[in-house]
Structures are given as C-alpha cells and as structure tokens.
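One chain of protein is taken out of this complex; the other chains stay put.
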Amino acid sequence: MDMLLQIMLTMDMSIRLSVALLLACLAGLFSERAGVVDIGLEGKMLIAAFFAAAASFETGSAWLGILAGCAASLTFSMIHAVASITYRGNQLISGVAVNFLASGLTVVIGNAWYKKGGQTPTLSGDSRFYDITLPFADYLQNIPMPGPIYSELLSGHKAIVYIAYAAVPLAWWVLYRTRFGLRLRAVGENPASVDTAGISVVKMRYLALVIAGILCGIAGAYLSTAQAAGFGKEMTAGRGFIALAALIFAKWRPWQAMGACLLFGFLEAISNLYPNINVFGLFTIPVQFTQALPYILTVVILAGFVGKAIPPKAVGEPYVKER
Amino acid sequence: MDGANTAGRPETGAPAIELVGISKAFGPVQANKDISISVERGAVHGIIGENGAGKSTLMSILYGFYKADAGEIYISGQKTEIPDSQAAIAAGIGMVFQHFKLIDNFSVLENVVLGAEDGPMLKGSLVKARKTLTSLAEEYELDVDPDALIEDLSVGHQQRVEILKALYRQADILILDEPTGVLTPAEADHLFRILRNLKAEGKTIILITHKLREIMDITDTVSVMRRGEMMSTVKTSETSPEDLAERMVGRKVLLSVDKKPPTIGDTVLKIDNLRVVDDVGVERVKGISLEVRAGEILGIAGVSGNGQSQLLSVLGGYMNATGSITLNGQAIDLSGKNSDGQSRRARGIAHVPEDRQSEGLVMDFMAWENIVFGYHHDLAYQKNRLLMDNAAIRADTEAKMERFDVRPPHPRLQAKNFSGGNQQKIVLAREIERNPDLLLVGQPTRGVDIGAIEFIHQQIVELRDQGKAILLVSVELEEIMSLADRIAVMFDGHIMGERDPAKTDERDLGLLMAGVNEQQGAA
Partner (left out) sequence: MDKMPRWADIILVPFINLVLAFFVAGLVVLAIGQNPFDMIYFMIKGALGSTSGIGFTLYYATNYMFAGLAVAIAFHARMFNIGGEGQAGIGGIGVTLVLLAVDWPHWTIALPAAIIGGAIFGAAWAAIPAYLQAKRGSHIVVTTIMFNFIAAALLGYLLNGILKSPLSQNAESLGFPPGAHLPTAHEVLAPLGIAFSKSAPLNISFLLALFCAWGLWMLLWRTRLGYEIRAFGHNEKAATYAGISAVRVTIIAMLISGALAGMLAINVVMGEQERLIAGFVEGAGFVGIAVALMGRSHPFGIVLAALLFGMLTQGGFELLWEMPAISKEMVLVIQALIILFTGALDNMVREPLERLFIRMRKAQS
C-alpha cells in the first residue's frame, strides 16, 4: 500500500509539474509549425509569470492575473514577430533578446514595485487558483484501484491543469482539422506554396505567434499563481528550454508533446521526491542525472540515433519572394 | 475570332488573354521590353526562346508574382489588374511552375485544397475535393491517389497535382513553365494527352518551353521571344522547326575571335560513361562519353538544365559520379576524399565556374582574397608554416589585375563592388594564370559587357594556343560557334551529337538543343 501511495504521489506531482511545460511546448508547436523558431519561450513565460502574480496580487483575482500574464507574453511575442517576420531578422537572436529582456525586466520592475529583490508578495485566497474537486471524487475514493486514480490523480488540480490538458486535443483539432491549421502547417513547410495559393505568409506567421504568446502567458500564470504562490526571480528555471526539448522529442506533434511533457514532468518529480536513487544496492543515480535527462534524451533524438526529428522545413528562414 | 487588336469588343470574340506593352526591369536588366501578345480562347499557345529571353518573367507577371513596370492585361476582353496571385486565381488563371510549389509532407488532397477551402472546417472541403478529383481524373487522365503524400509521388505525378490544383480553382487559362524539363519521355507523352483533353474542354493553355518538338506537337500558335522582346507570333501549322530555331537564336553577327587553326595534341581529358545522380535522386547526366585533346576547345552547347552544370561540378570536384574519367591517361577519383576541389587543382584542372557570384567568388572578400581562392594552400602564398603572406598575395593580385585589365585595379576592393565583366576577369586571371592542363569554363560571358567579352574570349584562345585542353560550357550558341574547335550538344543528360563548327549552323545546332537529331531522327 505504501508503494502504491508513493506511485500515486509521484504521478500526481508529475502532472502538476508538466503543466507549464505542456503549455509552453504547445506555444512552441504553433510557432515552429508556422516556420518561426522560438527559443524565447522561457522569457515569455517568465514575464507572464511576473505580471500574472502582480495583477493577481493587486486585483485579488487569479483570473485577471492570467489575463495580465497573457498580455505581457503577447507583447513579447509581438516583439519577436516584428523582428523575425516584418524585419526578417535572425529568429534565434531575437529569441535570445526576449529571454534576456524578461530576466531583466521582471526583477527591475518587481523591485521597483514591491522592493523584495524581484519577488512579488505572497499570494493567497482568490489571488491563487483553487484545487478543483471533480464530481463524485469523494464518493468514489473508497472504490479500490480506479477510485483513487480518479479522486487523487485526476481530481483536485487547479483549473489551469485542466485547461492545459484540454489544449492538447484542441491544438490537434485546430492543426489537423481546420483550414487555419492546414495553412499554418503549410507556411512552416513551404511558404512559397502558400504565397502562390494566394494566402499571406506574414499574416499566418503573426497569427501563430499570437497563439504562442497566449499559451506562454497561461503557462507563466500557472507557475506564479497556481504552482507557486507568487513570483520569484528566474522562477521559470529553464522550463522554456525543457519545453523546447519536449517539442523536438515530440517531433512537433501535439499528442506526442503531451507525452514528452509528462515524461519530463515525471523526471522532475522524481528528482524532487527521490534525489538519489539507489538501484538494487549496486549504484546510485544522482539527482543531477535525472535533471539532465530531458536534455540528454533530446540530443540523442536530434542526433538521429533513435528516430530522426525532422523540423518543419522552412523553420527559421525569413520568407523572401524569389528575386 | 480573327484577332483584331482593338479594345471594347463583345465578350464572345475576345481573346482569352491579351497583354499590351508589358515591360519589366530588374535593376539594370530589362527582362521584358514592350511585349504584346494575344491568345485565343481554347488555343494552345507556345512561347519559345533561349534562356533569359524573358519567358518566365512574362508569365510571372501574368500570375501576379511580379508587378509589371508598364503595360496592361486583358482577360476575356476585360482590363484586369493582377497585383497578386489571389487576383490571378480569381481571374481564372492557373500556373504550373517549373519548380513545383507543393508541400512535400502533405497529401495530394491537402495540397489541392490549400488556399481554396470552402470554410473554416477542413472536412467538407476535403470531401468535396476528393469528389472533384475523381471526376477530373476521369475527364482528363489526371489520376493521382488523393491520399498519397507528395514526397512519395514521382515527378510526373507531382506535376499532375499542380495541374489539379489549378483546375480545382476552376482555372480557364493554364500556364505551364517548362513542364517537361523534369519528366521522362513517357510522362511527357501523358502530359500532352492531358493538355489535349484540357484543350478539348475549351481551356486555354500557354506552354513555355525551349523544346521545338513539343511546340510542333501540340501548339496552335507560337510566339518567339529573344532577349526580353517578342520577336514574332505565328501559326504553328505555317512554320517549321528550322524556321523557329532560326527565329529563336537569331541571325547574329558572329563576334570575331582572332583564332588560328588548332594544333591538336594528345588526349588530355577522357570521359567514359559518366553518370551523375543529384541529391534529390534525379539522374542528370546519363552515361556520356567524350574526349578533349591538348590544344583544342571543346564547346558544350545546350539549353541550361540538361546536365552541363553537373558535368562541370563532377570535373571540378564537388559532385560524385560513376563511370570513369582520366586526365593525361591517369584515372581521377569520382568520389571519396581525393575527389574534392583541392585534389582536382593539384592534378592541373582549373575551373571557371558557371556562376561566379555564388561559386567562383566570395563576394564579401576583397579582390586579393579572391585571387587565391582555392589556391590558398599554394606555397607561394605562405610567409611561413603558419601565416599567409598577404603582402605577396596583394602584389600577385596587382600583377594579375594588370595583365587581365581588371578595372578598377584595386586589390582591396570587395568583389561585389566590381562590374560583372571585371569580376569574371578576376576569376579568369586566377584560373588561367595557374597554367592548367585542363581548363573548365562555364558561361564565361554571362552578364558581361561587350568589351570584356572580346577580352575574355581572347584569353581562352591564347590558353588553347599554348597547347592546353579547354572544356567550354555555354548556353550562348554564338559563343560556342565562335570559340569552339569542336561542338558537342547536350540534351536531357545525353550528348545529342557532335559537330564541326565549320560544317554546321544555328539551325542544325538549335534542333540538336531541342532534342532533334536530323542525322539520326528525333530523340
């Protein structure tokens, strides 16, 4: 029973830790599927986390917090869009700039407003998201096996957790079942084809970055108003890059992205709960190895030793009409 | 239907397309000069001309890809503005580009539907497209598996998808740019059947090509373009391949090259059954054999894209091939580490590449840096084991610039700041001054002004007279005829035939270039 409890606890934590990854990963999915490389996921999440926490604190509403987070993230996404789409600048450099800008601005503004070394005040009450208990969770708890899975694992998360997981089928549906999705995928593969079909490449790419901005906004808000109770300096802690890794791991597909994010969330949960794992008394897996595993796995995938990750063909290239 | 060129006629008699006074310049290059043509409804109209004659530019203007500097477009007698592709599609124009605009990892259906969806949901569009595709397939022999991915289709099938895309958008006018360039003969025959079916249904077709056989085969009328101008439009039934070849190439005044009869020596280069497959898996050179001897210029004529570039790349050491090549009797490697450009240079092969801006020069490098490009390991350019002797290189550059009359003679000027002719002189100076056994020359005078052309030709002839072997590739027939001691014509990866320049003419060569060998019958 104790073993079962530990497994449940680990799984529950994996789900919680995968949420921000998943939202950011989907943001990257939309952006890169449209042909715009986005290494600024980290920065967008960070700025969103700050403004979400600040707005929640000021208004007392976590939902207004999300709104502010999305607005901030969207602004950053548009900076990236102007640089990489309108002015055909280097998308990688623009992404690096976005990350730096977020690192700096969050602390500068946070310190100016709250004078706590970049932190926001601790959030409580309606400024944070509640755990939502799914219907009949209490009632079903005592049924063996499926009961606890439903009431412990699936029930009792914050609203954003359900939003994030609902976003996966939605993203899949949008990408593969709508006109918009078809055009979005097309523009990342062969913009010249889209152009000759009479569709604006610029418009499609801007729309993709709007979606990416909003998703990163929700991801950031989750970190500061749901997972934690307030903003802390550099609180994204590389999650934007893990999301990028997950995106590659998933080969730019939504369901697989969910799988990759759950896996990487699980690895983080393991490293939090069981820092050093002793394997049958033979050797110890250090916590740092578990932490680095997402990156190692991604490099292996990138190297093409285990299934080749082929990015959208036109990703990273500004579209210029021939001649 | 008597094609009088006056506006304001009733709709019924109006030509499908009428272009009036179209002009377009790219920078200093006048790609189209005051072009007017008129194409009747339901006709197959051919546009023929050499490379760079302005055919593709004209059609891109019609499809809204470029904007004309001047001129008017009438569709069915209505003056029509075509600022973008959307407008062209709305006007009933469809275009099949030479390089397909397909998305490789999309299905046929998705490619057809893209941009022509019926609503925000895909499903309805896809169902409708599937139905339409089935009926189009029956009607025009355009059968393609609607669920196949483009990357799994043959080139011929990919082209059918492009035609289906246009028909799905209800195009009445279909433009095809060099449609058979990438097709096998069987695929090309199938395409022509499709085009005939389309014509029978009343569609208007514009076919851009340089292949005379195709023009004679299928078109009703044909326009000949030369150097951005429309030379003439004639009924196909009233012309002949000979006549068209002559109009296409033009009776040009031969540039005089002061040339003694060649003193021919031993075989320097011997190519046997050379085959080249490019990186997308298309065979570009299909088993050619030829020889170049010391003291002669072998000219390879042909419309570009028939395998000449790949031949040069293999000889220059940056493309793999199979078959055998010997230089002065010794085999040279066609793959592996001894087949790179450095090894070729070490063997005495110098190479003036076809595209000096993307291959022959580093445009951001200064003239002196470019004069050692490819020869930067040469001992004469080193100060010691570590450092290059930049001062010596600059001195060498100055000497070479003077000998080759490069203007301005400044070694520190970046390559991009020289004119085309002077850039080419820098490349020639670098390659010829190496005193190679074999000189490869590709398009030596493309984009070069008249004055420099003469100078460049003289340099090539001088090297020949020193007993060196020269392989010259040019799409300019005039250039080949005035320089070469022997002419081989390439078509579709094959050598169509060899000719003695003294015993041939433009008409004969033009036919060979278009894939017709009168001595042996059509290819």
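For reference, chains read A and B in written order, and residue numbers begin at 1 within each chain.
The criterion applied here is as follows: a contact is a pair of C-beta atoms (placed from the backbone, for glycine too) under 8 Å apart; a residue touches a chain by one contact, two chains touch by 3 or more.
For clarity, every value in this text was computed on a predicted model and none was experimentally measured.
Colleague: Indicate each shown chain that the hidden chain touches within the full complex.
Modeller: A, B
Colleague: Just one of B:Y74, B:F192, B:F365 or B:F455 touches the chain that is missing; which is it?
Modeller: Once the missing chain is taken into account, the touching residue is B:F365.
Colleague: Touching the absent chain in the whole complex: find that residue among A:A83, A:V201 or A:A314.
Modeller: Considering the complete complex, A:A83 is the one touching the chain left out.
Colleague: To test your reading of the contact rule: which positions on chain A touch the chain that is missing from view?
Modeller: 39, 79, 82-84, 87-94, 96-101, 103-109, 111-113, 117-118, 238, 241, 244-245, 248, 286, 288-289, 291-292, 295-296, 298-299, 302-304, 311
Colleague: Using the touch rule from the top, list residues of chain B that touch the missing partner.
Modeller: Here the touching residues of chain B are 316-318, 340-345, 351, 353, 358-365, 369, 372-374, 376-377, 382, 386-388, 390, 414, 416-417.
We adopt the following convention: only the chains that are shown with their structure count from here on.
Colleague: As a quick test, compute the distance in whole Å between the mean CA positions of chain A and chain B.
Modeller: Using C-alpha averages as centres, the distance is 48 Å.
Colleague: Which positions of chain B touch chain A when the two form their complex?
Modeller: 26, 63, 65, 84-86, 89, 95, 97, 101-106, 110-111, 113-117, 119-123, 125, 165
Colleague: Under the definition above, what is the set of chain A residues touching chain B in their complex?
Modeller: Against chain B, the touching part of chain A is residues 176-183, 185-186, 189-190, 192-199, 313, 321, 323.
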